[in-house]
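As you look at this complex, bear in mind that one protein chain is not there, while each of the others sits in place.
And now, chain A:
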Amino acid sequence: MYAQMVKSEGMKSADEMSPEERAFQERIDRNEKIEPKEWMPEGYRKTLIRQIGQHAHSEIVGQLPEGNWITRAPTLERKAILLAKVQDEAGHGLYLYSAAETLGVSRDELFEKLHSGAMKYSSIFNYPTLTWADMGAVGWLVDGAAIMNQVPLQRTSYGPYSRAMIRICKEESFHQRQGYAIMMKMAEGTPEQKEMAQDALNRFWYPALMMFGPSDKDSVHSAQSMAWKIKMNTNDELRQKFVDETVPQAEYLGLTVPDETLRWNDERGHYDFAEPDWEEFFEVIKGNGPCNRERLEARRTAWDNGQWFRDGLSAYADKSAARRRAATVAAE
């Protein structure tokens, strides 16, 4: 899940709603898609901007931990696959910023909020990628967790967001398979490779569980977002689904999930598992994770160093528009 703790506007009962708001809610209840130029409550628009923006930021900051290994990828094929994958992430960022633009916020405004710290990106990208096995673990666990949330979001009520999700999900499920393929190679490789694979799972397991956000009982913004169908499942539902799907995959690899309490519960039909350290999660969200500072600095530096480049292109565009105008005038 690339959107965590997105603040949603207060929930209204049917009696408190204006006729417009009630009609809007009824459209959503009928599973109609809301399109950009149609009327929508201000809270719906704002919440969507926060959520889509956070998701978009996560995609572009997410380039960094994986980009970290492109120049060190162990084979030409792995290098090509990783490059393609990171390029996909940037592409997802582009679709999502475009979806956000349909709600009346520009990409530059969203960037500014990212750079100033006013908007967040997923906590997961504040963890370092330390060995090649992390490229496997990120694909398998991080993209795997993202898919859990994004597959239902293909049915979300806002048309442009839903359509972006449909494209993104196709690529994400491919990424997850790529990550798993790396893990398989490592797990069946030399003792050192197997050690790297286990270490990657040890480090990424709990941060991956945190991606779904705090437990439902502590999640204050869910109800309204779920009524608007911009959040389709609760955090705990998705986390459980992720654990249920991932544990057998870890077993297949011959790796051990770093949770001594992990047990299959026949009665519930689910795994019982340990909660991540939520204090750590809140620290990471606050900016105190292992790589928060580097990640944000890298993005700010890229933006600042690119100022002359963007200015140059704008100046050229203005000049050529002026030249075209002059040519038209001369021709008349």
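Keep in mind that, in the parts below, a residue touches a chain if its C-beta (ideal position, glycine included) is under 8 Å from a C-beta of that chain, and two chains touch if they have at least 3 such contacts; residues count from 1.
As a convention for this text, contacts and distances are computed from a predicted model.
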(request) Could you tell me which of "Electron transfer flavoprotein subunit alpha", "Dipeptide transport system permease protein DppC", "Ring-1,2-phenylacetyl-CoA epoxidase subunit PaaC" or "Metal ABC transporter ATP-binding protein" is the UniProt name of the chain missing from the displayed complex? (result) "Ring-1,2-phenylacetyl-CoA epoxidase subunit PaaC"
(request) Touching the absent chain in the whole complex: find that residue among A:I70, A:L130, A:C169 or A:M226. (result) A:I70
(message) For a quick check of understanding: of A:A23, A:I166 or A:A302, which residue touches the chain that isn't displayed?
(response) A:A302
(request) With the full complex in mind, choose from A:G159, A:G189 or A:P258 the residue touching the hidden chain. (result) A:G189
(message) Under the stated touch rule, tell me which residues of chain A contact the chain that is not displayed.
(response) 60, 63-64, 67, 70-80, 83-84, 86-87, 90-91, 93-94, 97, 107, 132, 176-177, 180-182, 184-186, 189-190, 192-193, 244-245, 248-249, 252, 264, 298, 301-303, 305-317, 319
